[in-house]
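The complex appears here without one of its protein chains, the remainder shown in place.
So that you can tell them apart, the chains are marked A and B in the order they are listed, and the count of residues begins at 1 in each.
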Amino acid sequence: MSEVYELLSRIKARKPLVHHITNWVTIYDCANITRAIGALPVMAHAIEESADMVSIASALVLNIGTLTPQLIESMIHAGKAANRQDIPIVLDAVGAGATKLRTDSAHRIMEEVKIDIIKGNSGEIGTLLGVEAEVRGVESMGVKGDPIEIAKTLAREKEATVVTTGKQDIVSNGTDTYLIDNGHEMMGSIVGTGCMAASIIGCFAAVESDHAFASAAALVCFGVAGELAAKSDKSKGPGTYKEQFYDEIYHLDEEKVKKLEKFEKV
Amino acid sequence: MSEVYELLSRIKARKPLVHHITNWVTIYDCANITRAIGALPVMAHAIEESADMVSIASALVLNIGTLTPQLIESMIHAGKAANRQDIPIVLDAVGAGATKLRTDSAHRIMEEVKIDIIKGNSGEIGTLLGVEAEVRGVESMGVKGDPIEIAKTLAREKEATVVTTGKQDIVSNGTDTYLIDNGHEMMGSIVGTGCMAASIIGCFAAVESDHAFASAAALVCFGVAGELAAKSDKSKGPGTYKEQFYDEIYHLDEEKVKKLEKFEKV
Partner (left out) sequence: MSEVYELLSRIKARKPLVHHITNWVTIYDCANITRAIGALPVMAHAIEESADMVSIASALVLNIGTLTPQLIESMIHAGKAANRQDIPIVLDAVGAGATKLRTDSAHRIMEEVKIDIIKGNSGEIGTLLGVEAEVRGVESMGVKGDPIEIAKTLAREKEATVVTTGKQDIVSNGTDTYLIDNGHEMMGSIVGTGCMAASIIGCFAAVESDHAFASAAALVCFGVAGELAAKSDKSKGPGTYKEQFYDEIYHLDEEKVKKLEKFEKV
């Protein structure tokens, strides 16, 4: 069996609960993609319940896309509870580098909580390591240096898995590094694919403790669905493409994954 | 004329304003499904305006899917205003049983406000009655006891209509009990159908004071649209299914409802 598909089949069998504290733009898509791949999403951001909710979950996804100081407190509170129970945490550092609040909040979360998987585009990940990078809103405008080395270095520094998304996705825990070449440019034509990728990584981390491989497998599956959706003659633009993408995520099977997976460990 | 369709035709003719204080995950779908069936949605959660807004509305839908203490205050404030003006209120007890905050908040709303229609899955409704039940995030994992008896008992205790959604939906006001067998399993493949059902119940309660029959009729129409969408050869997965579902809700007519309605009063 494809090793990637083996993880996907665990998600479908176990239906892990994936708790999100996320942004108000893509919150629906984060929930819906989690459901589409076979897991159970829950969203609960009040500090009065965020730790309770994470205690029944199998993974926690934190996304700072529309952060406020109160939301950051709730993320840290839930994150500490997750740490106590060894529940894996994904941090999607949306917009780090674009404003001081985002950069500072991402750093503060990483200081107060042990994050298992740090995800961002090259500008965001570069910002977190402290190298020169430009983030325009939530888009990377580039980074100074080799993104693979930056991911590795940040992974070692934070003792975490680092995921840098882009045309080629990079996953590194400092020792194992994966390069993923699945995906399609149409994925960039709709808002929210980055946030959805973080949710899917959360689903895979919920069923596999090798977080580097879990993240790589998640991005392979996500990218394969993106390619299949683009190939469909029903996809004519971002509206129809998105619906095809959901259908393809839902119908991923071993044959499709095995035939299309394109990644290497370097 | 089908009695169910008669209520639907009233919604289309009167276009009642349905005010929501709801969650951030499915808020768009709650608004859009309300529009698709022919009513006018409005969403206003600030305590500074929630009572003002409800005073021009024909129904109020409260949904605790991403509750905070402030949001609960605003719900109670709007609910008391609705009570003063005899505007029907639907409470969707999303996630009651999953965390203390949700269970306590649902109870508190029911104590401070006269709720007309209490809606949940079997785990949520069981939790509200105080029987053994498991809710994982927002999914029911089961309840101890007969769901029909539980609905009846809670309805009598709260002097309200109780709606328990599931493969077979149950509606009871303690005296009249309806079992609804419309619907399709694909409805569970997308996030938000539960919340949308509450909005549709709000639309029907806005035009019919027999809230048990209004709720049953709402679930019949919702389920019929779900079946028609599943039958469409355009539905290939959760992405395309959802669009077909919206189209079918919009195009429900007497012939379709009469032919497919499947419910009984027991």
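Definition applied: a contact is a pair of C-beta atoms (placed from the backbone, for glycine too) under 8 Å apart; a residue touches a chain by one contact, two chains touch by 3 or more.
These figures come from a predicted structure and were not determined experimentally.
Within the complete assembly, A:R136 is the residue of A:R136, A:K231 or A:K265 that touches the hidden chain.
Check A:G95, A:G183 or A:G202 against the missing chain and you find that the one touching it is A:G95. Remark: the residues of subunit A touching the chain excluded from display are 23-26, 28-29, 65-69, 95, 98-102, 136-139, 189-192, 236-240, 242-243. Contacts to the hidden chain, counted on subunit B, fall at residues 17, 19, 24, 27-28, 31-32, 35-36, 40-46, 48-49, 52-53, 56-57, 234, 242-248, 250-251.
Everything below uses one rule, namely that only the chains that are shown with their structure count from here on.
In whole angstrom, the spacing between the mean C-alpha positions of subunit A and subunit B is 32.
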